[in-house]
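Chains shown are a subset, placed as in the full complex.
The letters A and B name the chains in turn, as written, and every chain counts its residues from 1.
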Amino acid sequence: MGKLLRSFWQPVALADSVVPGKARPLRVMGEDLTLYRGDSGKPFLVGGLCPHRRTMLANGWVQGDEIRCMYHGWKFNGAGACTERPAERTAGNAGVKIVSYPVHEYAGLIFAYMGEGEAPEFELPRKSVFERPGALQFARLETWPCNWLQQVENSMDAVHVSFVHHWGMVGSFGAVVAATVPELSYEETDAGIRQTAVRSAGSTRVSDWTFPNNNHISHPTLELDDPWVDVGVWMTPVDDENTMRFLIYSIPASTPEADARIRDYFDTYSEYNPADHHDDLFVNGNLPDDRLVQLTSAQDYVAAVGQGTIVDRTKEVLGRSDMGIALLRRLYWREMDAIEKGVPGKRWKRLSADAHMPKQVNEIAG
Amino acid sequence: MGKLLRSFWQPVALADSVVPGKARPLRVMGEDLTLYRGDSGKPFLVGGLCPHRRTMLANGWVQGDEIRCMYHGWKFNGAGACTERPAERTAGNAGVKIVSYPVHEYAGLIFAYMGEGEAPEFELPRKSVFERPGALQFARLETWPCNWLQQVENSMDAVHVSFVHHWGMVGSFGAVVAATVPELSYEETDAGIRQTAVRSAGSTRVSDWTFPNNNHISHPTLELDDPWVDVGVWMTPVDDENTMRFLIYSIPASTPEADARIRDYFDTYSEYNPADHHDDLFVNGNLPDDRLVQLTSAQDYVAAVGQGTIVDRTKEVLGRSDMGIALLRRLYWREMDAIEKGVPGKRWKRLSADAHMPKQVNEIAG
């Protein structure tokens, strides 16, 4: 599965988590790396340890677009090649190198291609809605102490909304989705899976999932007549037991007052990680005050982390309503089989148009 | 040993740790469970995870005497049978079930029978002293980070009182038990082991231990002329490395002033777990202010947890004074042998009368 995930562009950091001239350690898919921005502002992703005496490279000095180890001053460029070993005098640096992965900034996130061979064009992760001129756009990161797949499966499971997002408190999301159980349908697309959940005549939810670990949904923003927010969420493994959950929220600009209100809201509430409130959620049953971003995350967190670090799927009792999860697993197996057999997998490609996502009315609640 | 412990009623929670309509997770003997009280007030002990997608059931909704999972609304009754799977429509729930154990409330504790077959009558754990009309009775729980057997063996070892309860500070318990070493005798009874420790003509201590992990002792309450307190203590494994220590304190009512004083004392001091003060005890050598309940626990804690998480008994150097421990181990082996051979073990039964426990005078200290 690692090989499969690595053959796609994956978000690995918030763009503003590293400023020009600075470095930080970063663990992605079980690999310890160094993320730095050159003085030029360009980001680079290279190995975590200096190959010489193996201390953390992130503690080193960024100089131009290169990074110098703090232990004995070995210097590496963004392609991972060693360009200086001061104490080795004239010995040269031939063949001394560290790993390096291509990176690409998009919508407030830094994506990396950690697979073999040439990186594919940065196209599959794009959505028109994340490129709307003038839109209000916010990127967030949460890190959860459980396997990434539990979180992906949660997003391919439209039934959970009727329960999980009515748990503890009904927030902005639950308010438009009735607690009734939906009729489900799933369809494989060029990019992934289109999921449709019909709860009533006025309540059809569509979400547009992109292979292998991204979902795109839409739900209300703050006030009833605010434009709805498009949410893109990626689950990138830190390792098998921890997951970075990257979220982009994009809202079309409307009135200056609404825009200001929404900006202010994200300034105030978006720094939240439910893992920092684990006992509040699991032991004390206290939910966050915020009913939009924080509540929604907290509710999903209780469901996914409540499964434990890595859920034992051999003991599941699945039903017909888990058909989305079943499809998801079939696609993973099919693509992993292709890798194993050395034949080409499906050429996933960006949809020619973003999926249509109708707004729902909670006819029962309303 | 697990099989043996499970073939007896064991306390698993304080009765007031779960209120009607609520659930909590509970780990007992290495098994993750859900304890909940129905709206009727009846307690139930069922499996820890929903069998569907395996999230924690304790986060669910208690409805009537049943519990509904927060993830997709599967519902279970107190016998563990699935009674609803909303998104499965008309599919029925035949055969979907989780584990369930009988529970019984007694003296402020919730007991469970986690063994095979029909639960035995709730009789062996009972004592007349815990059923005295009008008595002042208090239930407590401490959780210690060490194996349960270290704690049981400590209670079958009357010599330790002369040292451990004179350690750091002599409290209400040490005050009546001289630091002299006692003459010991042990006798197997219908219910367990009667332990007698004679320190002098006026100091004979008797304790009445019930198979497999309960002790009953008696010692002074607060003032010299207060009635003595009967203490029942059970060591229930959370798992091999952690133990729940349930304590019942029962004092016959005397004068209204004394009763009020004693109630007030337990209100103030009984919420104490020495594990929360581990470094104070082990590193700083600070003992609790309270000289009765807290000091006695803290002293035993230092002895038992000082042995490490699971003591390596292959390296012990036992002496004649460890005859109580030797008897205890023989009984365990005998009963485990019976289980292994598939023959009936001893039919332990409640003593026809509570043991006589004379009060001691510390003639040396006094």
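Convention: contacts are C-beta pairs under 8 Å (C-beta built on N, C-alpha and C of every residue); 3 or more make two chains touch, one makes a residue touch a chain.
These figures come from a predicted structure and were not determined experimentally.
Q: All chains share one sequence here; work out the copy total for the full complex from the 2 shown.
A: This complex, considered in full, is made up of 3 identical copies.
In the analysis below, only the chains that are shown with their structure count from here on.
Q: Centroid from C-alpha atoms only, then distance subunit A to subunit B, rounded to Å. What do you get?
A: Centre separation, subunit A to subunit B: 47 Å.
Q: Which bits of subunit B are touching subunit A when the two form their complex?
A: My answer: residues 49, 51-56, 59, 69-73, 85-89, 91, 96.
Q: Write out the stretch or stretches of subunit A touching subunit B in their complex.
A: By the definition above, subunit A touches subunit B via 157, 159-160, 162-164, 167, 181, 282, 302-304, 306-308, 311-312, 315-322.
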